[in-house]
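Some chains omitted; the rest stay in position.
Chain IDs A, B and C follow the sequence of writing; residue 1 opens each chain.
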Amino acid sequence: MPFTTYELTPVMGQKKKRIGILTAGGDCPGLNAAIRGVGKTAIVKYGMEVVGISSGFTGLINKEYEDLNERQLSGILTLGGTILGTSREKPYKRNGELDIDKPALIKKHYDEMKLDAVVCIGGNGTMKTAALLAKEGLNVIGIPKTIDNDVWGTDVTFGFDSALWIATDAIDRLHTTANSHKRVMVIELMGHDAGWLTLYAGMAGGGDVILIPELPYDIDIVNQYLKARARKKKSYSIVVIAEGIKRPEGMSAADYIASQIESGTGLETRKTILGYIQRGGSPSPMDRILATRFGAHAVDLIAKEKFDRMVIKKGEKIKSLPLDEVGGKTRLLPENHPVIKKAWGLGICLGTKK
Amino acid sequence: MPFTTYELTPVMGQKKKRIGILTAGGDCPGLNAAIRGVGKTAIVKYGMEVVGISSGFTGLINKEYEDLNERQLSGILTLGGTILGTSREKPYKRNGELDIDKPALIKKHYDEMKLDAVVCIGGNGTMKTAALLAKEGLNVIGIPKTIDNDVWGTDVTFGFDSALWIATDAIDRLHTTANSHKRVMVIELMGHDAGWLTLYAGMAGGGDVILIPELPYDIDIVNQYLKARARKKKSYSIVVIAEGIKRPEGMSAADYIASQIESGTGLETRKTILGYIQRGGSPSPMDRILATRFGAHAVDLIAKEKFDRMVIKKGEKIKSLPLDEVGGKTRLLPENHPVIKKAWGLGICLGTKK
Amino acid sequence: MPFTTYELTPVMGQKKKRIGILTAGGDCPGLNAAIRGVGKTAIVKYGMEVVGISSGFTGLINKEYEDLNERQLSGILTLGGTILGTSREKPYKRNGELDIDKPALIKKHYDEMKLDAVVCIGGNGTMKTAALLAKEGLNVIGIPKTIDNDVWGTDVTFGFDSALWIATDAIDRLHTTANSHKRVMVIELMGHDAGWLTLYAGMAGGGDVILIPELPYDIDIVNQYLKARARKKKSYSIVVIAEGIKRPEGMSAADYIASQIESGTGLETRKTILGYIQRGGSPSPMDRILATRFGAHAVDLIAKEKFDRMVIKKGEKIKSLPLDEVGGKTRLLPENHPVIKKAWGLGICLGTKK
């Protein structure tokens, strides 16, 4: 095709590869952009065959898949969710139900599907499984995704920027209500054990108090801080908290903190648990680009037969790490993270010590 | 000014009027647009003086107010919340605290502030208070606002369209997650005893089941409906419910319905309570225009000395009704509302009978 | 099905109907919502067969169509554009190309496709064609759509509210730039010969000057107005104009007005022509609901064999009018429209007379 700008560089002596793609774990914005990035690069740049595997590792266990062509990959860049479906299936976890050797079954199906490699898009759990499957003999490439931003080894995961938009928009809306009614508004955000989303949304949304799992807090000091704001005629306060902060068992972070603030300060307090909407909808531009780059890079690795690696972002570059360095670790906010230090300097009540 | 297009039409024989504005009850998008509509029309069209009263009826009780000029009214059209603040103070309700005759105090302060009329922007409760204050001798004009759309006498209140946007956007986001995980997603929306927001957001968001306070439902039939969808390979369902539907005491609508669906169908079910973000943020274009028209019309009524009325929308026109016809009533969805009938025709499970 | 809430009411003695749907003229948000409203109501409520016709009247001329089932109608509620495609084909206009009798061909294909009725979704031009096709013997129902809101006979068309959002959002953005640089910003909006979109977006966006085709303006008076604002230390101004206002031939409204303002006032002036983005993207909640109601109502009319009518909104109700009362007329803003009068009262420079 004389009009294309890209020069196809077939790798000499290689047969045309056939690769699988699956999405596993919780969904997040950008999964379809990553699927498209993998698929289009494989087809257009390398002439590979591409197979979409249904519902995460379940699709490998049940051998549910279909071939993907360029047309099926068209128009999905902007869509939330995943056209492949996802599941929380962990093939290395015995749930006692049945005594199937799922990893062996996966290897068998991988061979029967004549795959040369499989791209696993997921979070920490998925990367752990991917690392183990690599040891079974599959050629695996991991792509990190999650709104929690807690995948070890990469500066950032796709999904995070989109969730940050939704959470920040919600905080922006709470400001107007808080201000009109002179209230304390508590908003609980997702993130499991990590505070990335809460810290960043709290900073972007102008939160007065930010509580994250990584930094201890003392509710009495939070209350003193809020009372001091009230005394200084700052008529309302926004409290942004992570779902994973320390709290009594069986109680949501928002329920606990809101009740503690109201009883401890006497200030009228309301709570919001933002919930699943943080994961939904069209990905942000930066997530679309990051997911596309991750997807394309995964295929570049496959073309070079550099397997069993996870794609990462470092600074402005896309690189990769061995999967077995990554699997099973979680990336939490370090206590001396530069954003935390800047937040303290602005006077934000971000974690507290007695 | 030869370059203005509007010809000032001072009403002969009248002295320059001085009017107050207050916002009462829960906040909603468009309050500032209404304040601006009242204020600019009063100043520019009629040369009136305008006074902003703080925090709803509390400001009349405590005599907290300040004069507003054009500059203070500039730039607020797009802002959420209310620059005047609001409160849930109901001067006719004795809370036992103190034995003050609040209505008499309000009349005294109204006279001392030399007001010729006061514009009360609020919901049903505010209109009831406004109607009673009219009997004390105040000249009152009511402007209906609420995201619940339940003010009797008007086709629509401002705030509703903005809340509909936020709720619909949230449902759009839940679709992608529901689809990726093959789940039932339950979302609870505001509205007190009225189902307007839930019905409209359910329709706009493509809800499969919609439950509103005005229509009885049978959870077994809802579950049968969801199971039939699952059998027909419709892999997920969106259930949109109003906070005010029938449910066990002390339980939120979302908690109740989600648990009933999960236990009754065996389908994986998740819930979201959207909460206060439905009230916040910049008003929608139609709410900005409606609030502006309501505000301007209120002042036209004052200029004509037609007092003790509430501004309403009927079809495309802005009109008014006597406050004492309105106060204390709530506008619920009639069972045969045309949107309900269309929804049934689409196959939506909207209320159910045994 | 015991779990459905809607009781199917087959009309006695009627055979199962087969209906076509087409979308013609310029695209706008809500077309897919209307297609879904027609299709789902026809299938679910009446058990009809539904045929999607490609690319407006072109599809009838070329007999390009496909049957639609419920699955194809699922998930399109929120999509911009039209899944059927559209064209500006006007079968009653000879363009000299070929001497085909297109209307006769359309009737022939309509019969061959065994259609009992065809739903034509479009603007004024489409309604005119639909009215003429009704005279050829087709059973036709029209559904009015356009961002211009200029279809005669209905209070509002779908597409308008969505375009209003996009235009208002753009004006909101210009405010911040205008303010930072102390500039006059001119923004040109769509609307053909009608000023609905410009008037409403100008009101919602806080425009200082609004120029629409229906009201004459004098550029000298506009300039005087802007200079008076500058003298009063209102440091910037927003000028919202319709593409259809009076201007020198071959020149865009924005180019003309911006150059006249800059030369006439000496104020730094910038222009923006918003263009095609006004027509794109997901429909607003109110447009989704309106399009759905229009679509469902069209099918109700077909079920009752009330043909050759256009669906309309009057107040809060959906009704219909004979197509031949509607076709060929344009709905412009009346000079004494209540929004125009309120705008004048706010001091907006909206049209001017010497």
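One rule holds for everything that comes next: contacts are C-beta pairs under 8 Å (C-beta built on N, C-alpha and C of every residue); 3 or more make two chains touch, one makes a residue touch a chain.
Please read these numbers as outputs of a predicted model, since none were measured by experiment.
Each protein chain is a copy of one sequence, and the assembly as a whole in this entry counts 4 such copies (shown in place: 3).
Everything below uses one rule, namely that only the chains that are shown with their structure count from here on.
Taken as a contact graph, the chains are arranged in an open line, each linked only to its neighbours along the path. With respect to chain C, maximal separation of chain centres occurs for A (centres as means of Cα atoms).
Among the chain pairings, B-C comes first (most C-beta pairs in contact). Here the CA centre of chain A is 37 Å from the CA centre of chain B. Averaged C-alpha coordinates put the centre of chain A at 40 Å from the centre of chain C.
Mean C-alpha positions place chain B and chain C at a centre distance of 28 Å.
Counting only residues that touch two or more partner chains, chain A has none. Listed in rising order, the residues of chain B touching chain C in the complex are 1-6, 37, 40-41, 44-45, 74-75, 77-78, 155, 161, 164-165, 168, 172, 175, 200-201, 203-206, 221, 224-225, 228, 234, 282, 284-286, 288-289, 292-293, 296-297, 299-300, 314-318, 338-339, 342, 344-353. Of all the residues in chain B, the ones that touch chain A in their complex are 23, 26-27, 29, 31, 55, 79-82, 85-87, 166, 169-170, 172-177, 179-182, 185, 270-277, 279-281.
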